[in-house]
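Quick one: structure below, then a few questions.
All protein chains but one are shown at their positions in the complex.
In this document, chain identifiers A and B correspond to the written order of the chains, with residue numbering beginning at 1 in each.
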Amino acid sequence: MARATKTQGSLIGQRQVKILMDLFTYIVLAVVGIIFIMPFAWMVANSFKDIRGIYTYPPEFIPEVWHFENYTEAWTMTHFDAGFLNSAIVAAAVVLGQLFTASLAGYSFARLRYPGRDKIFLLYISLMMVPFTVLLIPLYVQMRYFNWISTLQAVIVPFLFTPWGTFMMRQFMVTIPRELEDAARIDGCGFFRTYWLIILPLTKPALATLAIFTFVNTWNSFQWPLIVLGKPKVKTLPLLLASFQNQSGMRTPWHLIMAAATFVVIPVLIAFVVGQKYYVRGIVTSGIKGGG
Amino acid sequence: MIRKSVLFLTVLALLSLGFAASAQDMTDWTCGTVDGDMSGAITITGWEGPGEVDKFLLAFDEFFGEYYPNVEQILNTGVSWTDYWTTLPAQLAGGAEIDMAWMHDTRNDTFAANGWALNLDSYLEACPIPGWPEKFVASQVDAFNYQGSQYAIPYDLAPGGLYINLDLFEAAGVEPPGEHTSFEEFTELANALTQDTDGDGDTDIWGISNMVSVGRGAGGAYWVIKSFGGELFNEENTASMMNSPETVAALQWLADLLWDSGAHPTAESVAATGFTTEFLFANGNVAMHYALNDAAARMWELVGDSFNWTVVPTPTGPAGRYNFIGGSAFSIPASAAQPDLSYELIRFTLANPAHLCRTAAMGAALTSQSEFHNCAAPDDAPYADAYHEVFSVIGARDGVHPAYHPKYLEWETSVWVANMDLLWTGEERDAAVVVERAHEQTNALLGG
Partner (left out) sequence: MAAAYRSGRDGQSPWAAKIREFRLAFTGLRREESIAGYLFLLPNLIGFIVFMLFPILFAFYIMLTDWSLASAPTFIGLENFETMINDRLFWKSLGNSFYYTFVAVPTGIFIAFWLALALNRKMRGIIFFRTVYFLPQITLTVAAATIWRWIYQPEIGMINHVLEWFGIDGPKWIHDTKWAMPSVIIMSNWQGIGFAMLILLAGLQGIPEEYYEAASIDGASGWQRMRYVTLPMLSPAFFFVIVTSLIGAFQAFDQFYILTEGGPAHATTPLTLYIFQNAFTFFKMGYGAALAAVLFVIILIITIIQWHLARRWVFGFDEDE
């Protein structure tokens, strides 16, 4: 709003430049986008084919006959309804937990001053550097000790803490103008209230990004759940999806896998589009007004 | 009084008769080592998914339904190949209670040597499996034997053979190969079938595919090496025998299919995705496709009626006829909570003829070749007779596999694949050069 009034003088020229730039951007995005969308489109297309259609070489995009029944067949073949519930519980718990712990620690690392802060920070993010392969067995032993094997706790609780997310939150919080915080502090806000009322609303794009990442990663998480979730009733979607597969691929019903993969991906797509809502600029302005 | 005691006695007699009858049932297909009233759970894991595990599931359900109705089956199947071999050791090392694990011949010795798998000798002695071992395929009994003890009981077979497109043979005016075709004749045949149909200078139809593959283990070439009279290791698996002229000749023959005659398309790697190269055959681009028996059902699905095809045996070499054979087995982890019950289940699955015939009808070649087990392969398939002949009869008879010693997997990854891939990618076209390097590295690994 403020911007429009300031640039009125050269409005026509700027508008034409913007239209040209937009057009150029559209073309580039569309051309490059084809490469990005192709495998996904191919997956969806394959979900409507029969097995012969999938093996046609070179690949054919449009199915000759549309096999909608692949979806019902894939759904009933494994207990996908239970899988959806398990995956949703795990993803929701991990996303909320990580948003909370990461933003809290990120604020602490970015804004609060205390001895040893940066050493702890470096130590904490160095946890990202330990290859997970060597942690699999000890973590499994620990889960057995807690009696968490084949329970959802085993795939939720150890993942409520995230060096990666903490690092990200810190990086976004250091760019927030300090004046906002100082104003709140002068108004008598404690550190937690400042974090809750000032910092969190200002980091919405970053929180949305972390939520999207965590959701995608948790939703698709495979290796660890595979090891700890033995019982069928606690299995998450990727495990159910994998259970279609055979050793040599010879009997694998790829058309059903593609159909299942398509409906499994829908919640992720929704999460992504919803997350976009928080990608709005100009919050800082309102923040200053509201806080000041 | 008397009538009462008669009644009592009668009831008692009837009851004991009933008991005897049920005990009789038990001894039919179980040895009765586990109390039928037992309750609890049995955990079974395997990598094979739907279509493949169905063959066990029927037997498992029957077994538990009939003899152990209070036991809950926890089945973990359909895990991809590599994921399985991560998950299983991680779970076992972490102390998981797994009662029965699907085992592969390439891994048996490693699992046995590391103390993962239970030695089954005492079980086999106390409660023998009908027809064991004389009616089982010898190479597979041997594959799951480590230092004289049995660590797993082989169940199904995976012999190699050739899938051939009869229409392309007819078009080229050549006869399909057979059991007695020599390797030279085979190369000639592959060359005759290779064509550039549209004349643009690029091959459109290849004579042979999937004979070699980037990243493939030694099993895929071992039968050729044996046919030429070569060997990989010495008897004790302590030294390399790879630099023999016969081994070099065998590998050179394979490399020549790619680089000399060009009858073989790029050696596609069979990566973890599970999509393999059969699409070239299924689309009519290849006249002969090397694959194991388990490809048959999928080929049938894929080819449909677009061309005529069948299966034939692989060729015969100067040192005789050999083909690859692999297979899977039932093993019991050393940490199993219910090893006795697992053994009973294995025995039931392997011994019940009704079940085995059903399995055979699902397209699996079986290790157990007892007369009543000798059921037909997918009998409604047009290729059923050829399948039976090529895989169950010839394939089982001439089957060979490399010696799977405890260091085999490490050798395969760090020596075999590292050197042979150069031959399959064409970076090196002289087999003698790569073999020399592999020979030295093998000695360093096995001797060290």
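The rule we apply is simple: contacts are C-beta pairs under 8 Å (C-beta built on N, C-alpha and C of every residue); 3 or more make two chains touch, one makes a residue touch a chain.
Note that the coordinates shown come from a computational prediction; the quantities given were computed from them, not determined experimentally.
Visitor: Quick one: which of B:Glu246, B:Glu268, B:Asp340 or B:Asp398 touches the chain that's been left out?
Guide: Hidden-chain contact among the options goes to B:Glu268.
Visitor: From the listed residues A:Ala74, A:Val90, A:Leu139 or A:Ile198, report the one that touches the chain absent from this view.
Guide: A:Leu139
Visitor: For review purposes, identify every residue of subunit B that touches the missing chain, sorted by number.
Guide: For subunit B, the residues touching the absent chain are 82, 85-86, 89-90, 92-93, 110, 114-116, 202-203, 214-215, 265-269, 271-275, 334, 409-410, 413-414, 417-419, 421-422, 424-427.
Visitor: Can you name the residues of subunit A that touch the chain not displayed here?
Guide: The missing chain touches subunit A at positions 2-3, 6-7, 21-22, 25-26, 28-29, 32-33, 35-40, 42-43, 46, 57-59, 100-102, 104-105, 107-110, 112-118, 120, 122, 124-135, 137-139, 141-142, 157-158, 160-161, 164, 166-168, 171-172, 174-175, 177, 190-192, 195, 203, 205-206, 208-209, 212-213, 216, 220, 241, 254, 257-258, 261, 265, 268-269, 272-273, 276, 279-282, 284-285.
The working rule: only the chains that are shown with their structure count from here on.
Visitor: Cα centroid separation between subunit A and subunit B, in whole Å?
Guide: Using C-alpha averages as centres, the distance is 41 Å.
Visitor: Please name which positions on subunit A make contact with subunit B in the complex.
Guide: 51-52, 55-57, 77, 136-137, 140-141, 143-144, 149, 222-223, 226-227, 230-232, 242-254
Visitor: In the complex, go through subunit B and note every residue touching subunit A.
Guide: Residues 43, 47-52, 74-81, 83, 86-87, 90-91, 93-96, 273-276, 278-280, 282-283, 285, 292, 294-295, 297-298, 301-302, 304 of subunit B touch subunit A in their complex.
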